[in-house]
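One structure is given here, and the rest of the page talks about it.
Only one protein chain is missing; all other protein chains are in place.
Note that the chains take the letters A and B in the order they are written out, and that residue 1 is the start of every chain.
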Amino acid sequence: MTEPVLRLKSLAKRYSKDRPAIFEGVDLELRQGEYLAIMGESGVGKSTLLNLLAGLDTPDHGQVLLEGIDLALLDDDATTLLRRRAVGFVFQAFHVLPYLSVEQNVALPLDLLGCPGPERGRRTREMLGAVGIDSLAKRHTRELSGGEVQRVAIARALVHRPRLVLADEPTGNLDTRSAAQILALLRAQVKENAGAGILITHSRTAADTADRILVLEARGLHPLEKP
Amino acid sequence: MIADPGSARIWLILLVAQIREQPARFFATVAALALGVALGSSVYLVNTAALNEFGLATKRLVGEADIVIRGPREGFSETVFVDLARNPAVIASSPLLELEVAMAGRTDTLKVLGLDPFRAAVLQPAIIGEIGEGVFQLFSSDAIYLSSSAAQRLTLQRGDLLQVTVGSSSKALRVLGILSESTYPQPLAVMDIASAQWTFDLVGRLNRIDVRLSPGTDVEAFRRDLGTRLPAGVLAVAPQIERDRAITVTKAYRVNLNMLALVALFTGAFLVFSTQSLSVLRRRKSLALLRALGVTQGQLRRALLGEGLILGVIGSMLGVSLGALAAAGILKYLTADLGNGQLRTAGATLSAAPVQMLAFFFIGIIVAGIGAWAPARNAARQAPARALKGGDGNYETAARTSWRLGVVLMLFGAAMAWLPPVGGLPLFGYAAIAALLLGAVLLVPVITLRGLGLAPRTHRVVFDTAVSQLRENVALSALSLASIIVSFSLMVAMAIMIYSFRVSFDHWLVKLLPADMQLREPFGNDTAFWSAEQQTQLRTAPGVSRAEFRRTRQVLLDPARAPVTLIARGANDAQIAADLPLISAAAAPAAASASAWISEALQDLYGYKVGERMAIPLAGRMQQFEIAGVWRDYARLSGSIVISRPAYSAATGDNTANEGSIWLDPGTSVSTAEKSLRLRVGNGDALEITGSTTLRERALQSFDRAFVITYALEVIAVLIGLTGVSFAASSTALARRAEFGMLRHIGMLRGQIMGMLAQEGLLSSAFGVAYGLALGMALSLVLVYVVNRQSFNWSIDLAVPAWQLAALSAVLIAAAACTAIWSGRSALSQDAVRAVREDW
Partner (left out) sequence: MKQLLTLAAGMLSGWFLSLPVAAGNFEAVTAGSAIAFPKDYGSHPNFRTEWWYVTGWLRTAQGESLGFQITFFRSKPDIDEHNPSAFAPRQLLIAHCALSDPKRGRLWQDQRIRRAGFGLADASEKDTDVWIENWSLKHSTQSYAAKIDADEFSLDLSLSETQAVLLNGEGGFSRKGPEQRAASYYYSLPHIRVAGNISRGAAKSQVSGEAWFDHEWSSNYLDADAVGWDWIGINLDDGAALMAFQIRGLAGERRWAGGTLRSADGTIQLLQPAEVGFQAGRLWRSPRTGIAYPVEWSVRAGARQFQLKPLLDDQENDTRLSTGSIYWEGAVQALEDERSVGRGYLELTGYGQRLHLR
């Protein structure tokens, strides 16, 4: 049996010492090829959980094992280097750099990994083609529509073939039609180019695109009870 | 300003939010404005106090005369006075001997007024009011009264003896009393005219007569008519002109100080501009929201302008108070002349100048208003929908189109540098500097774009991202760089000018001080000199291999101008031509008459040209000289003329000298020679004897001291500029928090982001500094060749202090980069991670 891409062991997080935990007892194993959706009510700590997974925040209790590595054992730089290689992000607010072109934005993770020039160009072009915006390569992101920008973001999240893709409400700012397209694209690309993916959303429609759905509650992650 | 309550409310909300959010920036901008206003107002106050005091002192000296007749040191016959006293149009006339008297053991001089107290009382009532019954004691031939400041300077009291030097011998005068400061604020002494004539070997001579005409007499006509009947070199002058010309001499200096204050204000305006621009950029969305909620363009514009104005009000208030305090401090603890010796009077007092202070207050507000106007207008004009959506403002486009205006201003500035002075002031020169500065700042965006376009793509993500960020936000960079460019370029220009001046001054000193030692009687004195025999004695003193002597004295060429120094030196014309630092010389030596070499000031002020003839009043006659050349003279602002000693002696019969250069035998030390020289003249201890090396060092030291204030002010201006950089950096860093957050998410190391910020900071500050350096060099040309020349009427050779500027640039680039990193650090705190959730 291969090591899970991500394993969470009784994870707990609180905002401050004197307040009750946002959530506790979160356990999870995410296997290679899995595409998981995590749902939850607003304020339940979905984004906090995401930050813990990416090593951007530290848990108050429990462990995060990314590719079997306990993030608590790594310092900030080591975590960052691991994240750089192993994780891809898609944000609700897109977060692309307005002063860079589409191509440059997508190539950023490769640049950070020191990918050599020809390889970098090839993979960037492939990725742009994969998300269907290869014609926009030289454009600036501010000239694009929301759906197009999110395609750029998905391309950027996957261009370096990370083990784990984390998508935080990637369609929150999009209309229904664009959203459907992006969700389909994201699923396809996670399956195609990444080890595994987690989609965080409060939309049941969006969650349904995943292999399985978990609900985050104060007392841990539980499978969605089908109505 | 604020038309309706709605506007006022919006203004208040915005302002309070602004101050609460960015108190440090708000107060730093206030401080910068305050500094500019303080500098301007304190320079003004101190100058006014000095000028008032100077004017008062001059008035005390001249009294209420309608006309003052002045002659050279040796004066004119007293029959001039007798004729005037008999003239029915003259209701009062006061004969005087006004001499700068040398004193034993002192290297300074004392102004002594020999006067007839009864006649002087009519025109200068204050004197006699104070001497009162003591007037009978004043008649005793060794009696002298000192003004309180003279007594203080000489540390003499009533009853003490004052040793004065006449020729080379010493005479003792008895201090009969001390006149209060209100009688004469300046250091001087009063004697009876008869005692003065006798004491100073000038029996039968006067050199000044104050005249009061009967009411209804045409003063100007009388003065002109009188002028034609006076001996050559004796001039009838309106006292107002005397006062004015003394003030004119210092005008250029004062204007220069005021310009420095304007520089501070100029930098302050840029700071307000960039601060407001950045703060408006940062608040673009919230401002757009206000517009969306129904705030009109006008309301928003007024509210934002109001923000700038409140900065101005607070800054000006602080500045005016600070300025008054500083002025009071300067007057109390330093001299009122701000390092310029020509306005030296004692006891200048600060007088309240409410109108002028109010003017400075409003200047500060106006400057802030000007700085705040453009950002306010742009923000108000911005389409709210686009701004809300997060689109860019129209600053970029505005900045990109501004380059045409920049080019026009630059050309305009360059053209103005060629215009002549106005009323003796280089006003066009200053205008040229202002135009060049403004034009150069407007060109910053274009040149930044071009400059960054040259930056290679390295595929190093940090560097490329930094370059892209700078290119994209070129307007922002220009804003942040404007204040550092302005202040640094002015600093560079001043540094080059001062350095050039210093180098030229040093060369000049070396050229003029070829001998081992210099000796002279107290500078500017009218009474001490060496006879021909004494010169021989000095020349043959042990250890002396060679000696040359000079006779310096004042001649008045034009009553409206300060006296010119006449220097008789050199055995013949050829020697003068070889010894003087000549700027230009006639092709052929003078054939018909004796030669004269004039200083540049004489050329500029009187319009004399090489090869022309000029008349110099000597021994009561106008004597003709041919101008054989123009020489550089940094010592005498009002101008000087050099003629050979034989020519001088032929014209006047005067063989005496009051300055000399001594070459020593090999192996003789300066101190040994000094002793033997002192022994040779009867009144040796009053001789000022200095080794040429020491003299040169001392001259350079005092030169450096004179510019300390200038340097200090420049450093302050640059610090203000750096503050601007810091504001811009922290502002953009805050705006880019979400960007940094995303970069951290996708795996950019904290250090890499710092590196990116550092590279951005280095790139932009290096550019700003390089640009400022280039601009400063251009400005220095205007300062050296236009402002300096027109202000002081002497030329200096351009010299660039390369090492100094390189070091300064490096320090400044480092400082600016550090400022940028330091300011960006806050954007990298933990909540940068959360910032990705913010809508941006």
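Here, a contact is a pair of C-beta atoms (placed from the backbone, for glycine too) under 8 Å apart; a residue touches a chain by one contact, two chains touch by 3 or more.
Just so it is clear, the model here is predicted, and its values are computed rather than measured.
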item: Neighbouring shown chains of the undisplayed chain, as defined at the top; value: B
item: Full-complex contact with the absent chain, from B:L161, B:V203 or B:A532; value: B:V203
item: Option touching the unshown chain, where B:R70, B:R106 or B:R119 are the choices; value: B:R119
item: Residue of B:T107, B:S141, B:S676 or B:S795 touching the missing chain in the full complex; value: B:S141
item: Residue numbers in chain B that touch the chain omitted from display; value: 78, 81-82, 85-86, 95, 116, 118-119, 121-122, 125, 128-129, 132-133, 135-136, 139-141, 192-195, 197-198, 203-204
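Throughout what follows, only the chains that are shown with their structure count from here on.
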item: Chain centre separation in whole Å, for chain B relative to chain A (CA means); value: 66
item: Residue ranges of chain B in contact with chain A within the complex; value: 391-392, 459-461, 464-465, 468-469, 471-473, 738-739, 741-752, 833, 836-840
item: In the complex with chain B, residue positions of chain A that touch it; value: 47, 51, 54, 56-57, 76-77, 80-81, 83-85, 87-89, 91-93, 95, 97-100, 104, 108-109, 111-112, 117, 120, 142, 156
